[in-house]
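One protein chain is absent from this view; the other protein chains keep their places.
Coming up: chain A.
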Amino acid sequence: MNSRERILAAIGQNKPAYQPLPEVATFQSDYPDLVAKFSEILRFIGGLPVLVADYEEAEKYIRQTYSDLPRIVSKVPALSHLATTEWDVVDPHQLETVDLAIVQGVFGVAENSAIWVPEERGGHRVLPFICQHLVLILNASDIVPNLHDAYERLKVGESGFGVFIAGPSKTADIEQSLVIGAHGARSLSVVLLQNS
């Protein structure tokens, strides 16, 4: 008998009598204003919400705010001309020097300001992590109240990789002092499009 069979046999022998799944495992959150809640939580966890009307305003904001960053990748079709070079790399290691990545999120979650980013949106899986700064573009209408709603909407496993991103990377490992910018992006701005 190999380990697989041994483990499965031991579980079969030792597991308790069958217990059904709970009938209630999803809950509703009543937030009167989803964008306000999302923005409040995002600020709390170190991110910056930016409300704009449309892509044109989004572009203006990004140009103004990140004018000092030379190497910009944009994976958002409507904002593709913000990219500073082609960045159509084969090897993800080549993204090491990216200063700013602009990626479109699929939807956001008000209760924790997490944004779902499947790999298709970033081109390379590592892009939203390896860049120094990250801008996520999100339709303000694409915010769901809580994570139960999120998984209702999401087809887990459809993408080979997908990630909920909530705020910039951070650590509090040194004496519980919060430091923004651990190994992933040092900052996160979420640009919320109101007319889309």
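One rule holds for everything that comes next: a residue touches a chain if its C-beta (ideal position, glycine included) is under 8 Å from a C-beta of that chain, and two chains touch if they have at least 3 such contacts; residues count from 1.
The rule is simple: contacts and distances are computed from a predicted model.
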Among "Spermidine/putrescine import ATP-binding protein PotA", "Acyl-CoA synthetase", "Lactate utilization protein" or "Alpha/beta fold hydrolase", UniProt-listed name of the chain not shown: "Lactate utilization protein"
For chain A, which positions touch the chain that isn't shown here? 2-4, 6-8, 10-22, 24-27, 41, 44-45, 92-93, 96, 109, 111-114, 119, 124-126, 129-130, 146-148, 150-152, 154, 156-157, 159-177, 179, 181-185
